[in-house]
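The other protein chains are all here in position, but one chain of the complex has been omitted.
In order of appearance the chains are A and B, and numbering begins at 1 in each one.
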Amino acid sequence: MARSPERQAPAAPPTASADEDAPAGFRVHLASFDGPFDLLLSLITKRELDITEIALSAVTDEFLTYLRGLDGPDELDEASEFLVVAVTLLDWKIASLLPQGELVDAEDVALLEARDLLFARLLQYRAFKEVSAWFAERLVAESLRHARSVRLEDRFRERTPELRWTTSLDDFAALALLAMTPREIPVVGLDHLHAPLISIREQAAHVVSLLRRGDPVTFRQLIAGADQKGVVVARFLALLELYRHAAVGFEQLEPLGELTVRWTAENWSDENLVNLGADYGQ
Amino acid sequence: MGSDAETTTEPTEADVEGAPRGIPDHIDVARALEAILMVADEPQSVVGLAAGVGRPVEDVRAALAELVADYDGAAGGPRRGFELREVGGGWRIYVRGELDEVVREFVHTQSPAKLSQAALETLAVIAYKQPISRGAIASIRAVNVDSVVRTLLGRGLITEAFTDSETGAIHYATTELLLTQLGINSLDELPKISPLLDDGSRGFDDVR
Partner (left out) sequence: MGSDAETTTEPTEADVEGAPRGIPDHIDVARALEAILMVADEPQSVVGLAAGVGRPVEDVRAALAELVADYDGAAGGPRRGFELREVGGGWRIYVRGELDEVVREFVHTQSPAKLSQAALETLAVIAYKQPISRGAIASIRAVNVDSVVRTLLGRGLITEAFTDSETGAIHYATTELLLTQLGINSLDELPKISPLLDDGSRGFDDVR
């Protein structure tokens, strides 16, 4: 996986598709780039633009402004698409910003692999997005076709085997209920907006206390007992922060596989905890 | 699908302008007619067909006669496994009589003895919301229910209750056979399901 990014460039989806969407879609105005968001993505995937030069927060601000001007289902679609891409870019940017240096040790290789993995994920996402247009076209085209589907002539009906009825009255009512219950309408959960604030620092303290015992601990074990998503997120961010302080090391054998964390700090004092999470406003 | 198609179709611009409607000149009437007859569920009147293809009645009559002969093998082609017959004032494609036995055998081996889950659910919807149109069923089930409704009709579990005179939509109701299968005497004995729906059922107010 640790091949040079340039060799992957031809795999990037053609810019043409980005240009098609361009007139109607979201445009970005930045110091380093001015144009449609989709083109920005294309350029980044082709590595013609350095991800580290893009201020994602500025892109996000512009996007929110753009969304306010939209209406209806388009807004939801565009918003979710933006989120998917932005999250991937964010992952990728984090990987890009982390210290790299020369290719001297295994950790650096692992880091590059992580970057490539994210890159592959972005490509894959775009591939499915592009091919979904084919699905949409085919579904519409085929819905205009007419298959012969007429009522069976009476003279053949008598030959259908006798019906074996096995549904009880109560089961029948349950079926009606099932069939008539409105399908759940997808909603964006708002609960998180009111979630109590969770301190990354406190969660880091918890993580540190577990790790300092010396044995490697899996991420799964680190979040055991966390009953809120926010706690899980905070512990994860705490780990990233600890990594930045070179206090922990990661091991993950396969994508999406078990993540194992080791305590690697040589000079750790709890004072370090005080500044932890400062970037997140706490 | 019905012979009353015209009543539910919005007038096209051509109608409004009084311009002739129908198939483009380069399409042979017989080809357009066989296309229509392949998907029409009900026998089609000559007048209805003429309106559909936008050609004079005599032309349509001649084309129908041509098709009958054609399918009978009189035009040089094979004698088809199907035939075009006029029954009760309308034209419809039927299985040719001498192949009835083949089709009977096929229908027998292909028809499941049990209803599918989709058929049962649709039947349940009809039972609780009858009389109900196919469109209304489809919008509740969020799927195309045409073939399922046909199966239920074929099984004698539902019947066509009436046709809405304005929309032309056929409304379906359940039959005595369903009551017998469920072991009840009347629809009043169906378990009440409204209390369960109260929580999330807005928009389904008329469920009994």
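Descriptive notes on the structure:
Everything that follows uses one rule, which is that a residue touches a chain if its C-beta (ideal position, glycine included) is under 8 Å from a C-beta of that chain, and two chains touch if they have at least 3 such contacts.
Owing to the predicted nature of the structure, the values given are computational and were not obtained by experimental measurement.
Checked against the full complex, the one of B:99, B:161 or B:187 touching the unshown chain is B:99.
For chain B, the list of residues touching the undisplayed chain reads 1-2, 5-6, 8-9, 23, 27-28, 30-36, 38-40, 44, 52-53, 70, 75-82, 93-96, 98-99, 102-103, 105-114, 116, 118, 134-135, 138, 142-144, 146-147, 150. Listed for chain A, the residues touching the missing chain in the whole complex are 1, 7-8, 10-11, 13, 73, 77, 80-81, 83-84, 87-88, 116-117, 119-121, 123-136, 138-150, 152-153, 156, 161, 164, 183-186, 254-256.
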